[in-house]
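Complex shown without one protein chain; remaining protein chains in place.
By letter and in written order, the chains are A, B and C; residue numbering begins at 1 in each of them.
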Amino acid sequence: MTLPLISLIPALPLAAVALHLLLGDRLGKRGTALLACGAVGAAFLLALRAVFALAARPEADRTLVEIVTTWMRAGDFSVDISFLLDPLSAVMILVVTGVGFLIHVYSIGYMAHDASFRRFFLYLNLFMFAMLTLVLADNFLLMFVGWEGVGLCSYLLIGFWYERPSAAQAGKKAFVVNRIGDFGFLLGMLTLFAFGGTLNFTRLFAVAPHVFAAGGTVITIATLLLFLGATGKSAQIPLYVWLPDAMEGPTPVSALIHAATMVTAGVYMVARCHVLFRLAPVSLEVVAVVGAATALFAATIGLAQNDIKRVLAYSTVSQLGYMFMACGVGAFSAGIFHLMTHSFFKALLFLGAGSVIHALSNEQDLRRMGALSSRLPWTHGTMLVATLAITGLPPLAGFFSKDEILSSAFASGHFGVWLVGVAGAVITAFYMFRLYILCFRGSSRLTHEAEQHLHESRPSMIAPLVVLAVLSAVGGWVGMPFQAGGHAFERWLRPVFEGGPAFAPARELSHGTEWALVAVSVTAGVIGILTALRLYLQSPQTATSLASRYASLRTLLVNKYWIDELLDAAVVRPFGAFSGWLWRFWDVVIVDGTVNAVGYALEGASAVLRLFQTGFVGTYALFLALGVAAMLLHFLRHG
Amino acid sequence: MSGVIPLSWSLALSATLFVIGVVGVLVRRNALVIFMSIELMLNAANLAFVAFGRSLQSLDGQIFVFFVMTVAAAEVAVGLAIIVNLFRLRETVFVDEVNLLKG
Amino acid sequence: MMAFPWLSWLVFFPLMGAVLLCMMPPAANRLIRTWATVVAFAELAFSLPLWWRVIPGQSGWQFGERHDWIPSLGASYHLGVDGISMLLALLTTVMTAITVVGAYASVEKRGREFYALLLALETGMLGTFFSLDLLLFYVFWEAMLIPMYLLIGIWGGPRRVYAAVKFFLYTMAGSVLMLVAILALYFMQRTATGVATFDLDAFYALVIPGGAQTWLFLAFAVAFAIKVPMFPLHTWLPDAHVEAPTAGSVILAAVLLKMGTYGFLRFAMPLFPVASAHFAPWIAGLAIVGVVYGALVAMVQPDLKKLVAYSSVSHLGFCMLGLYALNPQGLAGGMLQMLNHGVSTGALFLLVGVIYERRHTRQIADFGGLWKSMPVYGAVFLVVMLSSIGLPGTNGFVGEFLVLLGAFRADTPHVGIPLLHLAPTWGNLWSVFAALGVILSAVYMLRMFQRVMFGPITHPENEKLADLSMRERLVFAPIIVLIFWIGVMPQPVLDRVQPALGRTLRLVETRMQVSGAALPATRFAPLARSAAPPAGPAARGGAAGR
Partner (left out) sequence: MIFLFAGFAALLVASSLLVVLHRNPVTSALFLVLAFCSLGGIYLLLQAEFVALVQVIVYAGAIMVLFLFVIMYLNLRQDVERGVQTAIRRGLGWLVGAVLLAEAFALIAKRWQVGPVSGGPEMLEGNTQAIGRALYTRYLFPFEITSLLLLVAMIGVIVIAKGRGGTAAADDSAEEKP
């Protein structure tokens, strides 16, 4: 009996969640950890099995669909719970389960002495279930289930230490901003269904070219709405404000959700709907521009942050910008490739930061770190690899994926986007090495008691770091450029991205220009590194002097362009005031008032009538007589 | 007996009598006089009954007068009892000084 | 052999229980409670077979019972059930059983009368759902008010009398209008067919001229709109909820509000199809205003119960939007939303009741950091809240999505926006605003949840609050099961209700043709299209897409 290939993968974490709930505390810390990691590990193995089964199939028909049941059917609308495995989702489930497993192992050590250990792993498993459903969904609605599911888990995990008001606030902010994105996603889905007649990916993409006029308003609006959802989930420019605050959650959460998996959901969705986006070039432009803008914008803010996790958070936003840029210029496979490599080294950076914070007993401020390289050898080593990878130095993963994005941006004629990308690369290299130096090199600015029990993290935390380090070193080779039919990764994803309507093929660059582009991106990285080294290592005082000279610029960056305060004033407060007015004035005074007014009017009228009851018999007799007179009059007239 | 009294005359008389009764009720303050005026009105009605009975050749008019009388008698008895009681409580018989029924 | 009058038994069994209850000594609290629970659960047990005995596909009313009631008028005691009323009846029995168990702690004084009224209320509700004779429907409709009025009036909070009177008069004013309309129908029926009857099927067959239909529809609509409650007529709800005792406001929210939507679905729509189609944009518009307005106002409520009350205004706005999208998805979504709202808002009120019993205050400011002292309570509250904001996987989402879908495809006359050379129908605009409601509902619910549950414990009393007792967990267990069951597998529920909804829609459609009203070409395109092969949308979509 062959086990159901795909649907078991999300089912395992769900089963683990159920077991956590049922068995409760009887499991104890060891049992909970075992169950949680076991479930994700098993899911990873299953994913491997499924991917191999997929790879075994001929390249043309590399899609596996598994329908579980019909979920909803009303009138001519019907949606069923069904899973789709194709090269794209294969990559995603491998990344999600693989990195997820490593992070689970890491968080055993990290959360070892936390009171609600069980609740943490329960939420993590729930997150894995939701993410896998999102990635494996065969229709928009099931993807939406995963979409909001991960939103919920990020809300729960950010606000994990709920006693801290800032954590609870950040959790709420994350959920609400995600919900605004989901608003767009929902409306996009409705438009697609209204015109496409189905929400199933394969059927919709088959019908799409006939139903939607290429470049027509409907498809553009639908895709823009979907992209709004993506920006909400992947923290791109208007809706990125929640990610930096999401650092309130425990570091493994930041690593898993806000670096490796959840935030990539937006990129995956855009890649999945490449057929639709290709039908609406305007939307693609928007995606590219927003991606580039976010990349640069977030990178600049990253420069001035002093909290180690906030720097990494802005770096994530910026790298996601790169992925969207790739999708925007049509190089969807490059975007996914960068997504994979990014999740390796960014997860590693976060976990490394986590072990640094752990070592310094929860000290997150870069200004009170330094010279840790000797005392935290493993952390330092792995973080160094990751930092080199992200800056895009040749042998490491980051170089291959970022370079491919920049070259495809250049190839498809988006010069502005390419230029922004290169500038972003420089700044990325700069702030990454600033973080590296402030954290590991330079003089030790540790506080006294942090100095006391400074210790290297436990092997259970170091092992995942090492694995991730290897991956971020080797991960890039699968995308070796300059191969005849495109590199292995591209060939793997070709069947997925081939299906769409004929897309203007990017101009085939001559080898010369390609080598030149490679050189440009490498030099960009090196420039960034050198400036960081010179500023922060050789002459720290120049850093401070520079900082003082450009004081205003620096404060601008430190306060994140006051975006949060701006949003708060422009949106949150007026909304509150408006609804306050709406309630106190409109509801209570107008609507309720009219109701009570009717009541009082009646009362008033009856008071007037009461005057006639004078009590004197005389008046009653008078009315009687008047009545008779009136009657007689009537008879007179009508005879 | 020669000519018979024309119906309209009796009715006119009954109407006048009725109106005088009404005026008496409205104008006078003394409960007793009001009572008498009511009696007048009742008799006006009787007259009308008899007049119609006569002109329509049927006895019903007169029988009805008979019933009216019994009612009037009962009414006077009860009315006067009330007035006597009223007088005991309020020392007055004037209608406009009594407004217990004020709503 | 005369079939066992199942429906009458279902309707009057709680009343019998209530009457017997009144004969018990007032002091014997324990006896009263057990007896009330026995009756409630027996009623639930009797009503469960409805789920599989009612054959969804079979047209016409099932388990029909008909006896002469006032022969001279032609009013008959006529009960029957179909997919729609079966589900609502089950909702009633389930929620009443849960409320009876849930209200143990909250009733201090005069428990006997409290439970008797609760059971009598159940009789009124079931009667309304099963009656197919307009006069009988009206009688049960009014009968339902009295126990509710007393429940609020006697066991309520400080301003209970004002709230109870307002509730009673508001609903009464509406239903009096309906009575006039019923009588008008009755006489129209008599003149048209010579047969004097109040029977619903007879009225379904009656062809009502356009002008009269509008006025009659408005009369019915106002009566049901008050009950729903829809936007301008909703102010009685927050007062009634704030002042009502926990059990009272649970039943009020869970079932009584459904009377309005049920009324629209069963009476207003099929009896006056042309008027319904004509007023559909207005009603949907008002529903949307209700959704957004309810959500916005809920955001600033200091009182927990008022917040939940305004949230039900918002949810039921969704329900009405679904119904008046007049297409299969909309109706299915509206119907499902009725059930979901019953379950999740009922649970919300129970949850508020739980902390009210412990702290005797409903102000959000008095709470904070409850999760620490009441983790299980926190978990339940979280699940119910998620169902209320419609998180996928919970029941709320299924209902909301179908409503949005229905509204989006409601093909009322196109409103072209020249500059965008786009042709969004009314439906598109509606669903945009309704989807806005989805965000707002998340905002106010999360704000409340965060200020009640998370954060440090500010008030010392919150430290040692007892977590959910075993009884309370038993109360919430079925609700959570329902939330996830409908969320993950809504199809069994949808299968049971869709044929009945389809009949109503077809009735509306045929009646439109019969009464010669111009059938808006696209209004029932989805119906027509569902028969046509999927290629159909290409033509229509293409045109609009250009």
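The working rule: a residue touches a chain if its C-beta (ideal position, glycine included) is under 8 Å from a C-beta of that chain, and two chains touch if they have at least 3 such contacts.
If you're wondering where the values come from, they're calculated on a predicted model, not measured in any experiment.
The chain not shown here is in contact, across the full complex, with A, B. Touching residues on subunit B toward the chain that is not drawn are 1-13, 15-30, 32-33, 35-37, 39-40, 43, 46-47, 50-51, 53-57, 59-63, 65-67, 69-78, 80-85, 87-89, 91, 93-94, 96.
In the full complex, the hidden chain is touched by subunit A at residues 618, 622, 625-626, 628-629, 632-633, 635-636, 639.
We take it that only the chains that are shown with their structure count from here on.
Counting C-beta pairs in contact across A-C and across A-B shows that the higher total falls to A-C.
One inter-chain figure worth recording: subunit A and subunit C are separated by 36 Å, centre to centre, where each centre is the mean of the chain's CA atoms.
Residues 166, 169-170, 232, 234-236, 293, 296-297, 299-301, 327-329, 332-333, 369, 371-372, 386, 391-393, 397-398, 401-402, 404-405, 408-409, 420-422, 428, 431-432, 435-436, 438-439, 442-443, 446-447, 450, 453-456, 488-491, 494-495, 498, 526-527, 529-530, 534, 536-538, 541-542, 544-546 of subunit C are the ones touching subunit A in the complex. Across the complex, subunit B is touched by residues 610, 612-618, 621-622, 625, 628 of subunit A.
Those residues of subunit A that touch subunit C in the complex are listed here as 69-77, 141, 144-145, 147-149, 152, 155, 159, 162-163, 165, 167-169, 171-172, 175-176, 179-180, 182-183, 186-187, 190-191, 193-198, 207, 210-213, 216-219, 221, 575-576, 578-580, 582-583, 587, 591-592, 595, 599.
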